[in-house]
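The other protein chains are all here in position, but one chain of the complex has been omitted.
Chain lettering (A and B) follows the sequence in which the chains are written, and residue indices restart at 1 in each chain.
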Amino acid sequence: MRTGLAFLAGTAVALMVAVSPALAQKQGGTLRISHRDNPPSASIHEEATISVNQPFMAVFNNLVFFDPKEKVNSPDKIVPDLAESWSWNPDLTRLTFKLRQGVKWHDGKPFSAKDVKCTWDALIGKGDEKSDLIRKNPRKVWYDNLKEVTADSDTEVTFTLGRPQPSFLSMLAAGYSPVYACHVSGRDMRSKPIGTGPFKVVDFKRNESIRLVRNPDYWKKGRPYLDAIDWKIVPNRSTRMLGFAAGEFDMTFDSDVTFPLLKDIKAQKADAVCEARPTNVSSNILINRDSPPFDKPEIRKAMVMALDNKVFSDILAQGNDLDGAAMLPPPAGFWGMPKEMLATIPGHATDVEKSRAEARKIMEGLGYSKDKPLKVKVATRNIAIYRDPAVLLIDQLKNIHIEGELEPIDTTVWYTKIQRKDYMIGMNLTGVGVDDPDVNFYENYFSKSDRNYTAYNNQEVDKLIDQQSAEQDREKRRKLVWEVEKNLAEDGARPIIGHNVANTCWDSKVKGVVLQHNSIYNGWRFEDVWLDR
Amino acid sequence: MGAYLTRRFLLMALTLFGMSVLIFVMLRLVPGNIADILVDAAGIADPKEKAKIIAELGLDRPIVEQYGQWIGGLARGDLGFAYVSERPALEEIAPRIPISAKLAGMALVLSVLIGVPFGVISAVRQNTALDYVLRVISLSGLSLPAFWLGLLVLMASVHWFGTIPIYSNEPRSFLQEVGLLAIPAAVVGFRSSALVMRLTRSSMLEVLRQDYIRTARSKGASQASINYNHALRNALLPVVTIIGIEAAFLVGGLIVTETVFNIPGVARFLVEAILWRDYPIVQNLVMLIAFVVIMVNFLVDMAYMALDPRIKYAD
Partner (left out) sequence: MANIDHNAELTRAGAYVTGSWSQIVFFARRYPLGAVGALIVLAFILTAVFASVMAPIDPTTTNARASLAKPGGFHLLGADFMGRDMYSRIVHGARISLAVGVGAMSLGCILGISIGLMSGYIGGWFDLATQRLMDIMQSLPLLVMAIVMAASLGPSLRNTIIAIAIPLVPSVARVVRSSTLSLREQPFVEAARAVGMGEFRIAVRHVLPNTLAPLIVLATAQLGSAILTEASLSFLGLGIPEPHPSWGRMLSESAAEYVRSAPWLVIFPGLAISLTVFGTNLLGDALRDILDPRERT
């Protein structure tokens, strides 16, 4: 209920901002934003974190992108960017883009189809062997179906797919899919990237600051409005919050304001505009299903049945997190299964006590009891946003005779350890770049994916994933997606604890910010943002 | 003297060499390397990509060769490239040094300004209520964790001023910078001033018991003149020592204080570089710190020799 209210409130604020009389945009000013940590690099294609996307998206352009004025990214709202138009061939395997002419990179060199080809060649591993443009690629699976990219001329480029894939255009529209400059080295793209976008990188000082300035030669006339964007890296969240309240920053980092902190902000800075929205990041449990004790399906099931999602949500987000299966649940998410269906899958029951009693029975049947509990280690990344839910999980497992001990893993070796299967259960967070089943399922659950951390391998599910990916009819596809979600949940592939909701705040003088409600990774171009002062 | 200096310099060089080996080996014992981190930051664990990065950075070569390369570069003044930012390590480290140096310098000045006078007072008024109060305060200075003191200062600042000092990238003026650093410096300096005060007090007491003070007193010199002309001057010697040593040990306080106040100095940078397994940064920073510590010790010894009272009285 509270969820709904907060949601309504958020939407109301958003609506008010949207319908307030269109003022004449003012040119100039520096937007100051706090950043939560040091971005591992500036190369969006090589990273998988909002820490990189939010500051550096404004340096680039895509071929196409999700309409930045829309709150919800949808395949129906994709607009031209560096591509002026696009067309599919009749059997939907060849996608041709007509490119904008006269666009220049920040260093003055002209942009052409060659840059597009070379970016995606590098992404599918067909690039120059010696080139280090992209030395690691977390989204290889996005382009599994991409066979070839051809530059037909300087202004036309064609993507050839192995089979029809309606989601392909959505992936190109994501914040994760900028076009790179081929004449720039990977080292430069990682430290001081060159793009075609509205802002140029002046300086990226590690652990300190990122400074972007207006690109005066931007191809979109009259944009951007801001003269500069100053990011200041402040690792301590309370310092960031105080800095925002004191007017040192005009805007908080994306989703930085948790619900317990929102009260503080509102008390200190009554005119701040704060918007709550789902981040499309879910907390979930990784289970090592290949070795004892979790190789027993009964134990996996019992563990999932012991979960009380509401308690997680109550503590971590004052009840605002969303309960859902693998996909972001509606209404923000387009693909998630409906509530009635959700209640029937394990781990989302409405009567938790009953479900726990059942789980206890299972455990007792296996010989565990209060005095003889099953001892497990719960591995997690040694940072607060991972640790907090892990501590809660351990607390909940006590109810079914599982005694958990937290094993904080240095963040540097987290995935290596998980990949080695050197854990029993792990608490994990998964962010999804685009609210799209292809993006989510292929990345996280498909047997061949690098980022399928649990090495979940279910041929049935793989087949279903491929099937939904090729389905043209969106309603039919939605049913298939639910089928996949249900299978994953019943199999305990990666039990979902909740989909996070968090707040982003900005000063009332900052205008033109439109948060995207089904992905935090999109919509950070900043070209329409302006300061009213 | 010449022989002593030669021996001393040789020992210093030996210590630095030992430190370089120690830190080099220890860093490589740390689980996970930069390739793990870079790959992990992107949320993937593709062994092929990892291997490529390792090869690119030369981390697959024999450890002796890697060491030779580092030391060879260091000798030529080439600190190598930082792994994370892919910029010359020198460019990353150099701009952060003055920030920490200023902070440490201010803390040190503060600790002397507070520590010495109170130490003298405490000694002269030995075993009075004032002495007890000052001793308890100085002991508490040694007991408060610097980061907690920092947090309390932040809390108080929020409570009274509704805001906190945030170190900005380029302070506009020297005065503004001093203003921004004053509070963190006070937090770091509080502990040092406690130490300085304790030492001033005990060496002052020691000197006050010496024969020449008694002689001076018997000659009819006033108590004040004895306290300040004879005792203090001599008591300052050991204080110089501790100030020197403390200057190096301020680094510990700087690490947590720079973290709490978000100051982009070298001390915080060291911790971050360790967490990122950025060997070129960590190695060179550790060498820098070790060098400073060793040099300070040396200078303190020199100062001590130069100021030794017996030598002075022989004049």
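Keep this in mind: a residue touches a chain if its C-beta (ideal position, glycine included) is under 8 Å from a C-beta of that chain, and two chains touch if they have at least 3 such contacts.
As the structure is a prediction and not an experimental result, all values here were calculated from the model.
Of B:L74, B:I97 or B:L144, it is B:L144 that touches the chain left out of the display. Considering the full assembly, B:T259 is the residue among B:S100, B:S192 or B:T259 that touches the omitted chain. In the complete complex, the residue from B:I54, B:A216 or B:I289 that touches the missing chain is B:I289.
Considering the full assembly, B:L27 is the residue among B:L27, B:A101 or B:L130 that touches the omitted chain. Residues of subunit B in touch with the missing chain: 11, 14-16, 18-19, 22-23, 26-27, 29-31, 132, 135-136, 139-140, 142-148, 151-152, 154-155, 158, 198, 201-202, 205, 248-249, 251-252, 255-256, 259-260, 270-271, 274-275, 282, 286, 289-290, 293-294. The set of subunit A residues touching the chain not shown comprises 236-238, 241-242, 260-261, 263-264, 268, 311, 314-315, 382, 384, 387-388, 391-392, 394-395, 406-408, 410.
One rule holds in what follows: only the chains that are shown with their structure count from here on.
Computed centre separation for the pair subunit A/subunit B is 42 angstrom, with centres defined by C-alpha atoms. The touching residues of subunit A, counted against subunit B in their complex, run 38, 40-41, 46-49, 132, 135-138, 140, 187, 190-191, 204-209, 232, 234-236, 238-239, 242-243, 245-248, 268, 410-416, 418-419, 450-451, 453. Listed in rising order, the residues of subunit B touching subunit A in the complex are 31-32, 36-46, 49, 52-53, 56, 82, 84-87, 92, 154, 158, 162-164, 166, 168-169, 259-260, 262, 264, 268-269, 272, 275-277.
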